[in-house]
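Excluded from the complex is one protein chain; the other protein chains are retained at their positions.
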Amino acid sequence: MEKKLKIAVIGGGSSYTPELIEGFIKKATEVPVSEIYLVDVEQGKEKLEIVGNLARRMVEKAGLDIKINLTLERKEAIDGADFVITQFRVGGIDARIRDEKIPLKYNVIGQETTGPGGFAKALRTIPVILEICKDIEELSPNAWLINFTNPSGIITETALKHSKVKALGLCNVPVNMISHVAKACGVEMERIYIQFAGLNHLVWGLRVYLDGEDITEKLMEQLTSEENMTMKNIPALEWDKDLIKSLGMLPCPYHRYYYMMDKMLEEEKRQSASEGTRGEVVKKVEQELFELYKNPELAEKPPQLERRGGALYSYAACNLISSIVNNKKDIQVVNVKNNGTILDLPENVVIETNCVIDKDGAHPLSIGRVPARIRGLMQVVKAYEELTIEAGVNGDYNAALQALTIHPLVPSTGIAKKILDNILAENRDYLPQFFK
Amino acid sequence: MEKKLKIAVIGGGSSYTPELIEGFIKKATEVPVSEIYLVDVEQGKEKLEIVGNLARRMVEKAGLDIKINLTLERKEAIDGADFVITQFRVGGIDARIRDEKIPLKYNVIGQETTGPGGFAKALRTIPVILEICKDIEELSPNAWLINFTNPSGIITETALKHSKVKALGLCNVPVNMISHVAKACGVEMERIYIQFAGLNHLVWGLRVYLDGEDITEKLMEQLTSEENMTMKNIPALEWDKDLIKSLGMLPCPYHRYYYMMDKMLEEEKRQSASEGTRGEVVKKVEQELFELYKNPELAEKPPQLERRGGALYSYAACNLISSIVNNKKDIQVVNVKNNGTILDLPENVVIETNCVIDKDGAHPLSIGRVPARIRGLMQVVKAYEELTIEAGVNGDYNAALQALTIHPLVPSTGIAKKILDNILAENRDYLPQFFK
Amino acid sequence: MEKKLKIAVIGGGSSYTPELIEGFIKKATEVPVSEIYLVDVEQGKEKLEIVGNLARRMVEKAGLDIKINLTLERKEAIDGADFVITQFRVGGIDARIRDEKIPLKYNVIGQETTGPGGFAKALRTIPVILEICKDIEELSPNAWLINFTNPSGIITETALKHSKVKALGLCNVPVNMISHVAKACGVEMERIYIQFAGLNHLVWGLRVYLDGEDITEKLMEQLTSEENMTMKNIPALEWDKDLIKSLGMLPCPYHRYYYMMDKMLEEEKRQSASEGTRGEVVKKVEQELFELYKNPELAEKPPQLERRGGALYSYAACNLISSIVNNKKDIQVVNVKNNGTILDLPENVVIETNCVIDKDGAHPLSIGRVPARIRGLMQVVKAYEELTIEAGVNGDYNAALQALTIHPLVPSTGIAKKILDNILAENRDYLPQFFK
Partner (left out) sequence: MEKKLKIAVIGGGSSYTPELIEGFIKKATEVPVSEIYLVDVEQGKEKLEIVGNLARRMVEKAGLDIKINLTLERKEAIDGADFVITQFRVGGIDARIRDEKIPLKYNVIGQETTGPGGFAKALRTIPVILEICKDIEELSPNAWLINFTNPSGIITETALKHSKVKALGLCNVPVNMISHVAKACGVEMERIYIQFAGLNHLVWGLRVYLDGEDITEKLMEQLTSEENMTMKNIPALEWDKDLIKSLGMLPCPYHRYYYMMDKMLEEEKRQSASEGTRGEVVKKVEQELFELYKNPELAEKPPQLERRGGALYSYAACNLISSIVNNKKDIQVVNVKNNGTILDLPENVVIETNCVIDKDGAHPLSIGRVPARIRGLMQVVKAYEELTIEAGVNGDYNAALQALTIHPLVPSTGIAKKILDNILAENRDYLPQFFK
């Protein structure tokens, strides 16, 4: 392969960027990158400089000829890019902390991607992703948009419904589930295959295979005694064993918010009162990380980044890009348009499932109908997501109120309204669609 | 029309029976009944006698030649019957009170048809409806089963999935919604038409018409100030105006348990602590009713029955029977097999919707897809219903636990398990499928 | 009801108009018409005058206060109309004769609505119906478009897919099938009910009822000896008894072109060579009719009109209008958007089926899935119809060629191309979309 790739990273000043750069370095032989544009907004300029310089040192140390460009001009980065990776966070970590705290005031789960917190994040992000898509349509219509910005399913669906951009949504949850199962089985990740179906941060492993043999039941038994099937961003409560047994399949870590809502809420409140919300903890972690990043001797991803929580993020991203570039036709878990893959969901929504990846994109493996045990929850959360997109795109208050009302974690329209009004008031600067 | 009809009423000793008898008396010219069998179980023998004698006096006073038979032999009643009406209550009013109280212990809505209470009732009822269906298949395969026993949708779906009986589910909620809208508009019921879609006790009025004109929006405005769109069995809280406005369609009274869960729970707890649960109130009302029924001078439905809560019950039942008998092809709201009517639900489940009624049964009017605002809740409750049927038919503990887990009113698997174990322990005598 | 109706009849100079006028006269008490606009094109001016004057004499004789307006200005007629009835024929009877003759040259069925003949008619009609719809959107957006112009399903689907007009397609086939069954049973039409499913001129009677009793099987036996289940426009060959027996349901007369293609082709060729195609016969009939219509003494529909073939046309039209106006909620057979009514067809196509008719339009009764015996033919003809619309709207040659290629009556792409090129050449004046 001759052509060298241009990569644009929106939200390039993120503390995650060294992870991503490391991924490109590792994949350098199969993914030939010539330049990476790290883009950020004015407020993120300092971080962009710090992380950009670290990136340059990493590339240099690896002896690679990849040019790292730092810019505040998104269009410049997108123009002619082959891949646009979105990992930005509108409003930064402070907005996240607000997202976590507002629902907690009303005894509702406060989490950055699930429930009202994720809803607030979606409302802030939707206007920006629409602008990015417009830029791509104009400046690089053949580029792939690899979206990592959460809530990844909602943002990817917004891009697919409201633009012509070739968007794929990514998340490190499925790959971490594979990794955890591999550890539980004491084998390499490559030997584990999971049939995933669901939505982003609401994905189930329907069947689990080891070397092609179905080990689902065996694993379910094991899981009831296993404690570490979780993600850094989620309080690490043990799984409810009765849940696992009666469910008969693999939940994702975020399912705890639904299946163990009472305990999770309690734990969140406890944490918020002691060490602070996850966002507050992360804020400190980030500050420490950026101090480390500043060190001109540092030329690799520091091990401390793992405390931040994006495990296997660049593994997922670079594998996806490599399979597209190299037309690999291997199977990865991606957020794509449903198009009948799961018969229980509308055709035009985004799902998270196993896809064959090649130069033409992500081609989901047909699922058919899912068991009643997971169908209803998947459907109601998808309806919430659709309403959130409707609200986020049009600034529609009624759609927003209904989105929160039907969310399984919100107990009533009354509470929904209080949370919504609070979100709108505290995010006024980021919600032009509601304050026209 | 020549043929005279035989009617079997399972649960004939119910306090509602005079309401039903009154219905047959009013419809006597178009529904020619020759005999009515009131069936009950041994424990209900005394009530059966009391209510049966009242029924006889009512018929006599009306000057009609309808023979009222009282029996404890269900097969005798079903044999050759044209219509089998089920209004029985397994475990009686005491079981209902337990259904209400168990969830409340865990801060969960305790209601006889919605949530864990309705779940418990379903588990008790499923084995009995399956026996009744077997009897009908054997003794009167052409009979219509008109099911009023709650949860009416679940019970009707059980009959349709697990027998060949021609079952139709009825509920007085839709007809009361029409009646309330008519009152709100100051017109006769006949001038109001509502397009209903949903499940039993979870039905929405998508569009409302007055003399064929769509008045939905106008009505929504009015409703936000209207307080009496409710049923006797439900605490009469005012509708949340923001709910109505953002929903843009007509909820049913039982939607309060979902949309206003926090307030409803508070109110239930308050009532339970003061005048007792609704079941406890009803128990007293029933005792008073049966005292009245004993009066040998009484030969009509006493006005006090209205406090019991079955408003328009016989209106719905007798209209349905009349339209079948007379091949009327008018439109009534019935619980029927979905068969694609609502595209967002499986084909083999039961829905509540407008149907053309004729000698061949109930033919639903096509709905297509419903708005996202109501779709998710409808789908998750239907998944709960399907799992409840699976659990109730097979005595499957895991299905039961999952049914409760995914119910929107239950906060977690942990709570679900506590409630389930409590239900199983307290209903042991009525749940042979779980204690084989 | 106070408001008096304005009716616009596009193609008002048709020989059918007296039939329609008679219908309005008969329904005068329930459908209060104040004025009828008969519209036609310049070439039809003379006919319009003749038939318009007859209409005026009919109305006068009936003692009704309905103003008959004759005009060549379509917009004038549509402006403020309550109902727009389309019965126009682009290119007149001579175009029809060409439609019949072109396919016959290639040994293919030549018929005005089915096969390549109907395809040619659709291509000519689509640009005109789109203009009419634009006029309605602009001048009378609440008007009902009652389309009688053939191929009625295709034209109605075009209107629904490419405009916002409230369009309903009508055809006299279903009502004639009911009438024939009634005659076969020796009863009044009102006692027969047929569950129809399919497409215009390709509709099956799935089940047939007499007074609500299912008589389908009995009727199938009878039909195999019955010869007159046919329409005037179709050569009256006896039904193939084996077809009826193995099909197990009621075909429509036009099904002969598919199920008995060889014999129908032979018969068409014989007729064409002797008395001429049906179009040629009709041309003479029409000339005679217009001679009759000129008679200033004539003030009613002459019995000779029945030879023309539109039996029960005004019965269907005026019943439909009356049920809309009077919010009747009775059941009629109409061409409407599928919207999931037949699960085997796309949601956005037009089907012909039983609908409840009220002020809000036509509401189809849910069908679900149809038996494999009829499914495939229905699906392939619908795909042909969709391609025909695509070709007709966009002037797309490839879509046109594929439409004819997949039509069951056309043996190959080679023949399809010959017929298509012939149609385009001979209809050049009426196909602006192909000759831009």
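Which chain is which? They are A, B and C, in the order written, and residues in each are numbered from 1.
By our rule, a residue touches a chain if its C-beta (ideal position, glycine included) is under 8 Å from a C-beta of that chain, and two chains touch if they have at least 3 such contacts.
Remember, it's a predicted structure, so these values are computed and weren't measured experimentally.
Contacts of the undrawn chain with the visible chains, over the full complex, involve A, C. Per the touch definition above, the residue from A:N107, A:N295, A:N327 or A:N394 contacting the chain not shown is A:N327.
Remark: the omitted chain is touched by one listed residue; of A:K4, A:K359 or A:R428 this is A:K359. Only one residue in the set C:G80, C:P141 or C:P411 touches the chain that does not appear here, and it is C:P411. Where subunit C meets the chain that is not shown, the touching residues are 240, 242-243, 245-248, 259-263, 344, 346, 369, 372-373, 375-377, 379-384, 386-387, 390, 397-399, 401-402, 405-406, 408, 411-415, 417. In the full complex, subunit A contacts the hidden chain through residues 193, 207, 209, 211-214, 327, 329-331, 339-341, 343, 347, 356, 358-360, 363-369.
In this text, only the chains that are shown with their structure count from here on.
Averaged Cα coordinates give subunit B a centre that lies 45 Å from the centre of subunit C. If you average the Cα atoms of subunit A and of subunit C, the two centres end up 55 Å apart. With touch defined as above, subunit A holds no residue shared between interfaces to two or more other chains.
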